[in-house]
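Shown here: the complex without one of its protein chains, the others still in place.
Right after this comes chain A.
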Amino acid sequence: MIEVDNIHKSFGNAHILKGISTTFNKGQTNLIIGQSGSGKTVFLKCLLGLHEPEQGTISYDGKAYGKLTGDERRNLRQEMGMVFQGSALFDSMTVEGNVRFPLEMFTKQSKSEMQDRVDFVLKRVNLVDAHHKFPSEISGGMQKRVAIARAIVMNPKYLFCDEPNSGLDPKTAIVIDNLIQEITEEYDITTIINTHDMNSVMEIGKKIIFLKDGLKAWEGTNKDIFKTENEAVTNFVYSSDLFKKVRQMYLEERN
């Protein structure tokens, strides 16, 4: 579980996060949504410990990040997995090398133990015949799966995903969404996803935080988002005619 209490973050004169408080529960997919420039990426980087807030606290299962020593922070980092928007796979390594990398860096496992673990996670993300391919030789969807495999290979407690569906076709996007949700539930991970994808919001948004101008403007579930009267949320989520009609149908059905 990650608890965020009144965090503020500025860059120069730009006050990006203006006091966000929320809780991300484990075993469920928590989504952060909002327009470009609303502070989503800065918020995610604060959660990852890449930016330190000027005010407020972020606690990981009760441990406040600001009070941790350098070593404790490094240990905490090893409990985090991250799936980047562009996958961020290491070009010079094969798929297998990318997934094995955290194990080589942070564990004392033997080669065969590492190989077993790599084979297991690659199989878990449904990639069985790409071990020796380089990132440039596989599709965007496969790259995302490798990124997920690399993120979960160390059995993280916390999984962060920045726009995991960007650049993917709708069918592959759903596969990636479902995979993240399955892994989250299976391993009881606290998963936080930064997304613009409304399909993800509807499908896997067990908890959704809507950010606007650096503030939390709304929070709820994917069920609540149909019912909300919050104008900022409805303007953002139902900006397309298709989603407006879907919402209309949902509300009519409910009544």
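The rule is simple: a contact is a pair of C-beta atoms (placed from the backbone, for glycine too) under 8 Å apart; a residue touches a chain by one contact, two chains touch by 3 or more; residues count from 1.
The rule we apply is simple: contacts and distances are computed from a predicted model.
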Undepicted complex member, UniProt protein name, chosen from "Ferredoxin reductase", "Hydrogenase maturation factor HypA", "Carrier domain-containing protein" or "ABC transporter permease": "ABC transporter permease"
Hidden-chain contact residue, picked from the options A:Arg77, A:Lys133, A:His196 or A:Arg247: A:Arg77
Absent-chain contact - pick from A:Ala14, A:Met105 or A:Val128: A:Met105
Contact residue for the chain not shown (choose from A:Asp91, A:Asp129, A:Glu229 or A:Glu252): A:Asp91
Residues of chain A in contact with the chain not shown: 48, 50, 74-75, 77-78, 80, 82, 84-86, 88-91, 101-102, 104-106, 160
